[in-house]
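The block underneath contains the structure these notes are about, expressed in structure tokens.
Partial view: only certain chains, each at its native spot in the assembly.
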């Protein structure tokens, strides 16, 4: 059974992502205290895979994930999983929604449910939690100990849906979220090895540094993609760390490393940029195939290569 | 006297930046608990200016600052200040460097001094602090109370140089940093008003959204700068928050809003992009003037405009 390191404890959104990948019956779940530890566990051999958030609609790129993958010993992405960012409001048994005055929530959770709270719990006070699942654990504890319950600093909590079953909590409201299409994107990270075969709807993730001190270097880098008809679905800058204004770019490009056009892009980047790290090709969670521009299908490259070989051999083409 | 909101308490790197702007004799210092509060204080009228970190060599863009400036009521940047990221190792009176075993440090500080610590304090243990100045306050307290000193969980602490005087501490080592050129860039934020006059070495900061669902939109946006010969010193992506893959770009461009070439770039962006926010033009801290490409000086624009007017008037030019 594969061992999966992930941001625990039980009940997190990350666990929800992990369940989409492998059920607890098929895999060993290894909860970690942070994203960096989950990734380090794979590098150190203590886990076979890590499941980590890489991007969310509200926060953008998860810098801990991006930075851990960009340097250090090589790892690759094997799969992506999308999880809706919707919370469940839970309370101790007997709590009625109308009685809730103090709501425990991680600050990010609070921000993403602010309008819902204003509408359904006007005047409710925010009790900051250190994680999404911490108040769930406290509530579970309190349910077993009336004294703990009385001294609780909150009446209800916003927790991930997966926490409800884990901690045997009572939901007061479900699918709580201001933006109903808010998502977090998770990736399954593993050691280098055979690339997942192309499905026709794949992504390739890269880390690219630009040549030093060159005006228009970002423009030139983007043209490497554009001229071969490869579209980008994500591009984010991260500091390289040696000087202000020096960036590493984290990129998701549409297509698979075995696509001819992607291969030519990768070689172009490798030739021109001081550093290119390949972080894997894997199926898109949404299974949307890219629009292939005229002249950029694999057959076009194969045909063009045969034509070039004829030219080089003295044939008019 | 102007009132400055900044990330306090006394002794922070931000205070060091603020001192470069206005001494405590000339200004009212209003320490805040976080960057968002400092910016909010200006919006609410409780402060005239905020001094906030916007970028660092190690962490890149400060997302709290970028996001606070990108939306909400308009604010502008009036000045930038660079502060070296170098720490002072401090201890209670009588401490010798050789005796130090446990070092209190904010996790970011620890990371940035790791090699120095391995060389000078091999085997020292990290005691995480909640801020750069928290251990300084504890040390100051302990100096006045031998009992507190005995129960202290650390022997020494990494603090900003400004904290040494503030808390009357004894330095064990100065200029502690793995990367001697590490910097944090701070900006002075204020309400909209007259733009600081051009100095010949200025920056203009912008927030730009790309048109929806358009392949090559980032390329097209960058060409608006390139075709007028305006270089970028920083470009960072931040999620817009409504869907995965939708970005807002935070940009520093070399030049001043009153430069002809910058004006044409701004108008081009405004015409083509769904959202452009001008966050100010202000002198570069390094006073480095941009290389002006052929045909992009103000005089070239003025001359070209006169030529066009002649053409439109029926004159051959």
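Chains: A and B, in written order; residue numbering restarts at 1 for each.
Just so we're on the same page, a contact is a pair of C-beta atoms (placed from the backbone, for glycine too) under 8 Å apart; a residue touches a chain by one contact, two chains touch by 3 or more.
All values derive from a computational prediction rather than experimental measurement.
Taken as a whole, the complex in this structure file is built from 4 copies of one protein sequence, with 2 shown in place.
Convention: only the chains that are shown with their structure count from here on.
Centre-to-centre, using mean CA coordinates, subunit A is 27 Å away from subunit B. Across the complex, subunit B meets subunit A through its residues 55-61, 63, 82, 179, 181, 183, 185, 215-216, 218-219, 222-223, 226, 231-239, 241-245, 247, 252.
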